[in-house]
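What follows is a set of notes on a single structure, which appears directly below.
A single protein chain has been removed from this complex, and every other one stays in its place.
Chain lettering (A, B and C) follows the sequence in which the chains are written, and residue indices restart at 1 in each chain.
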Amino acid sequence: MPLVVSQMADAHPGPRPAFDDALNECIEECVACFQACVACADACMAEPDIASLVKCMQTDLNCSDVCAATASVLSRRTSADLTVLREAVETCLASCAACAEECELHAAHHEHCRVCAEVCRRCEQACRRLLAALPASG
Amino acid sequence: MPLVVSQMADAHPGPRPAFDDALNECIEECVACFQACVACADACMAEPDIASLVKCMQTDLNCSDVCAATASVLSRRTSADLTVLREAVETCLASCAACAEECELHAAHHEHCRVCAEVCRRCEQACRRLLAALPASG
Amino acid sequence: MPLVVSQMADAHPGPRPAFDDALNECIEECVACFQACVACADACMAEPDIASLVKCMQTDLNCSDVCAATASVLSRRTSADLTVLREAVETCLASCAACAEECELHAAHHEHCRVCAEVCRRCEQACRRLLAALPASG
Partner (left out) sequence: MPLVVSQMADAHPGPRPAFDDALNECIEECVACFQACVACADACMAEPDIASLVKCMQTDLNCSDVCAATASVLSRRTSADLTVLREAVETCLASCAACAEECELHAAHHEHCRVCAEVCRRCEQACRRLLAALPASG
């Protein structure tokens, strides 16, 4: 598997945060969701019923941009600011939930929406677990 | 001036939202802040006191990623999801505030930090005005 | 105007490259083109003839991703690698030319395509001038 999230985390010279496993898992899901959402928006554009997929393409594109930015922010452990980190994960959770909800409406007709919804739900859950693992005060 | 944010908004076929001016202004500031933060992180790397600028480079890089993603999300007016939009603007506000606060510590010694802090504060204010202009319920 | 590209360049502690004006201008156009292309793809999704705008949305999205990455690469002056810089500008030039060509086909019917094509052509020209200003060997 090409992703090296945990190897890079293990090689970081700084102290290991208590929420390290939740952090790494969330980065992996963000990275996968970023790509899946770009691909789903693209597949929607090739469907004959494109006009009924406008909201789907929009939530896909928003979710891909947010997931990529969140993956980057979470990958920066040195001097991490917990307030910004928590806000970023909350935005990611909201984007993934919105995209999953929309993609699920088309999952029965479009396999790309079914797979994308699944990846968004996994990323949403990873965001939820990371938020639960973060220390209480920012 | 190269930015065409309001021309593109005027050319959009959909209805004009009530918060249109606040939205356009916020996009413009996000786009400027994205570039300024990339440039500030880069200038920090060329400073002799780079070791004292680690937190500054980190907040710069986070702020640039978040501002670019926010500019994209705000530029998607068709089927805009107010919950995701509000979350994205809140994350952007938090990133800009964190970056401004850190850059201000170095503003007396580094002109790039002074300019970057100013741009971050402008973007933070634009986020605040947009949040105030958004309708109450998501 | 919100962009601070040349202020940030002036504040950089390193030596000024001979191609500095062409570099700054290209960064400004990349940043404007990144936003215009996101907005044009979005406006296309709100058009009744969306099915005839698929290629347009695709070139818009590619061009926005490439312009944002190019703006970042060009904003990193410290230890800049001329081979990578030249490749990045060539990709940006190709993306802008492809997007302008496609948007021009719809410019008579869609004002957002007309404005976007104009911004892409400006960015294409800025890329061309930067390539001409770069030293011969990478």
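Methods note: a contact is a pair of C-beta atoms (placed from the backbone, for glycine too) under 8 Å apart; a residue touches a chain by one contact, two chains touch by 3 or more.
The structure presented is a predicted model; accordingly, all values stated were derived computationally and were not measured.
Participant: Of the residues C:Ala11, C:Val73 or C:Ala100, which one touches the chain left out of the display?
Facilitator: From the options C:Ala11, C:Val73 or C:Ala100, the contact with the absent chain belongs to C:Val73.
Participant: Among A:Glu47, A:Asp81, A:Glu102 or A:Glu124, single out the residue that touches the unshown chain.
Facilitator: Of the listed residues, the one touching the omitted chain is A:Glu47.
Participant: Of the residues listed, A:Gln58, A:Ser72 or A:Thr91, which one is in contact with the missing chain?
Facilitator: Only one of A:Gln58, A:Ser72 or A:Thr91 touches the chain omitted from view, namely A:Ser72.
Participant: Can you name the residues of subunit A that touch the chain not displayed here?
Facilitator: 1-5, 7-14, 27-29, 31-32, 34-36, 38-40, 42-43, 45-47, 64, 68, 71-72, 75-79, 110-112, 114-116, 119, 122
Participant: On subunit C, what residues meet the omitted chain?
Facilitator: The missing chain touches subunit C at positions 54-55, 58-59, 61-62, 65-66, 68-69, 72-73, 76, 78-81, 83-84, 87-88, 90-91, 94-95, 98.
Participant: Could you list which residues of subunit B touch the chain missing from the display?
Facilitator: 41-42, 45-46, 50-51, 54, 57-58, 61
Following the convention adopted for this analysis, only the chains that are shown with their structure count from here on.
Participant: Report the topology of the inter-chain touch graph, choosing from line, ring, star, complete and other.
Facilitator: Topology of the interface graph: complete, with all chain pairs in contact.
Participant: Pick same or different for copies subunit A and subunit C, depending on whether their interface residues overlap by over half.
Facilitator: Comparing the two copies, subunit A and subunit C contact each other through largely the same residue numbers, since over half are shared.
Participant: Could you put a whole-Å number on the gap between the CA centroids of subunit B and subunit C?
Facilitator: 19
Participant: Go ahead and note the Å separation of the Cα centroids belonging to subunit A and subunit C.
Facilitator: 27
Participant: Counting only residues that touch at least 2 other chains, which ones in subunit B make the list?
Facilitator: Only 68, 72, 76, 78-79 qualify.
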